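So that we are looking at the same thing, I have put the structure below in structure tokens.
All protein chains of the complex are present and in place, except for one that has been dropped.
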Amino acid sequence: MVDLSLHPMKEVRVIVSGEQRSFVTELLDRIEVSGYTVIAVTAGKGHGGVQSSHFMFGGIESLEMVMTVVPEEKVEPILSGLRTLFSHQSGVMFVSDVSVSRREYFGKS
Amino acid sequence: MVDLSLHPMKEVRVIVSGEQRSFVTELLDRIEVSGYTVIAVTAGKGHGGVQSSHFMFGGIESLEMVMTVVPEEKVEPILSGLRTLFSHQSGVMFVSDVSVSRREYFGKS
Partner (left out) sequence: MVDLSLHPMKEVRVIVSGEQRSFVTELLDRIEVSGYTVIAVTAGKGHGGVQSSHFMFGGIESLEMVMTVVPEEKVEPILSGLRTLFSHQSGVMFVSDVSVSRREYFGKS
């Protein structure tokens, strides 16, 4: 029987240049998230920090959004793991509440 | 006059292989959601369940995210409708809170 009830989790989205995707996904693998989804970004502006209003991500086609859904206690390790990347690369991370079906796909707490 | 106030709704996102898109959208049509949006997924990993760490969605280019925004009472019918699909196919569903402008576009409760 398939469990289709909904369970509260955290959705984490990270926007980085395509060249940095593997840094992010390898981090997610190390933290043992159960999966992730990568979506291409058509255009982006201003996630470059203080120089935001004048900064365009290197190549527009190389910008990507990596999404994952994790139990809350994995948010901080992801944040910490991105510290190295974000200290010298553009990028930003969003965290939001989400409910998922099939909790077994996303790892137990 | 256009009503631009915000109304609380539920956002449902379903990630499935491209071949399963029509199953999902036909389900949404039957439930009479007022619309949906399909976004291509560049890469995905691990939404295949217990074999998650070794499973890649069939073709990377065939993975899609179907998004819809519905009144809360339509979440359960969507979940139930996906039961058949999810019992033999990979896929996952996220539900989150969202507010929308133009409630008339999303169906009254």
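Before moving on, here are some points about what is shown:
The letters A and B name the chains in turn, as written, and every chain counts its residues from 1.
Throughout what follows, contacts are C-beta pairs under 8 Å (C-beta built on N, C-alpha and C of every residue); 3 or more make two chains touch, one makes a residue touch a chain.
Note that the coordinates shown come from a computational prediction; the quantities given were computed from them, not determined experimentally.
Only one residue in the set A:27, A:41 or A:69 touches the chain that does not appear here, and it is A:41.
Per the touch definition above, the residue from B:15, B:33 or B:85 contacting the chain not shown is B:33. Mapped onto chain A, the interface with the missing chain covers residues 15, 39-50, 52-53, 63, 65, 75, 79-80, 82-83, 86-87, 92-97. Think of the hidden chain as still there; on chain B it touches residues 2, 4, 6, 11, 25, 29, 33-40, 64, 69, 96-102, 104-105.
The rule we apply is simple: only the chains that are shown with their structure count from here on.
Here the spacing of chain A and chain B, counted between their Cα centres, is 19 Å.
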